[in-house]
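Missing here: one protein chain of the complex. Every other protein chain is in place.
And now, chain A:
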Amino acid sequence: MSGLSESPQQHADLTDEAAAWLAALDAGSADVAAFEAWREADIRHAVAFVEVASTWRDLDALRLANGELAREGRAEPIVPERPGRRHILRAAASVAVAVVVGGGFAYRAAARASATTAVGQRKTVAAAPGLSLDLNTDTRVSWKAGMPARVWLEQGEIAVRLAALHRLELLTPGGKFLLEPGAYNARLRGAGCELAILSGGGTFEGTTRRIGAGDVALANAGQMALRDAPDLGSIGAWQHDTLVLNGQSLDYALAEMNRYLPDKIVIGDPDLSRLRLGGTFSTTNPAEFLQALRTSFGVRATTGANGGIVLTRI
């Protein structure tokens, strides 16, 4: 441990400077021209700034609004609902679920706001007070403010952030979740819905079993089952435009990657589907993924006439 090099100290100082600029820009008190000049003056300033900005952006993912809740990584106790109200809610929800399962989304459309994303798109919406939704690729969602707010996941995948003192009914083709403040990831899989609870907790309608932080629940045809939680970090990776693989098969990797690509990648050689891969890949840049396949496994990617990509052994 010599630790005599000056650079770590300089580096730390630059981080401080960059953070000061960012805070000033954020507060609107910065002289933007002076900031630009500072950034231009030394490339190390630009590096320090982009690192700090990266932290700043990642902190946005924490917008949960309740320090204690988030700090504990678990939810507050459920506030018991009065039985009468609960029954009414349940009745109302079962109508909603029936309609959703039936494939009709037109009912009460006027009362609901909605958002969609195309393949490869991602979008964040502040749906209602205390409720923010991130839509992954090829997703359709609608919502209605209220106490509790309601969100209908009709297609695709969303991340939900619910602030303190709010409640949410999440209606999916597989059934309805009642959620407390926290962070969640909901993804439709066939007719079912997979809900990962990053923080917070709640219940599934029709059961008394509580689901909490770290749980992954599968709702299908009004029934809920818990499954072993995979790495929760990888579930939310799409919010950073990344796909995290940890030994999954190429089949699986392609199914995931293809969700983001208008031109799909297909396996041209059946042997390839047994390959297993690990790593972090950009979902916005399939070239990186293809390059890794080529380098690691000698897999060639050929673009077909229709834009699709076929994988074969070199």
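What we mean here is this: contacts are C-beta pairs under 8 Å (C-beta built on N, C-alpha and C of every residue); 3 or more make two chains touch, one makes a residue touch a chain; residues count from 1.
By definition in this document, contacts and distances are computed from a predicted model.
Selecting from "SPW_0924 family protein", "Protein glxC", "ABC transporter ATP-binding protein" or "RNA polymerase sigma factor", the unshown chain of this assembly corresponds to "RNA polymerase sigma factor" (UniProt protein name).
The chain not shown here is touched by just one of A:34, A:62 or A:266, and that residue is A:62. Considering the whole complex, the residue from A:46, A:229 or A:301 that touches the absent chain is A:46. Although one chain is not drawn, its touching partners on chain A can still be listed: residues 1-5, 7-8, 11-12, 15-16, 18-20, 22-29, 32, 35, 43-44, 46-47, 49-67, 70-71, 73, 163, 183, 198-199, 233-234, 236-237, 239-242, 244-247, 275-282, 284-285, 287-288, 291-292, 295-297.
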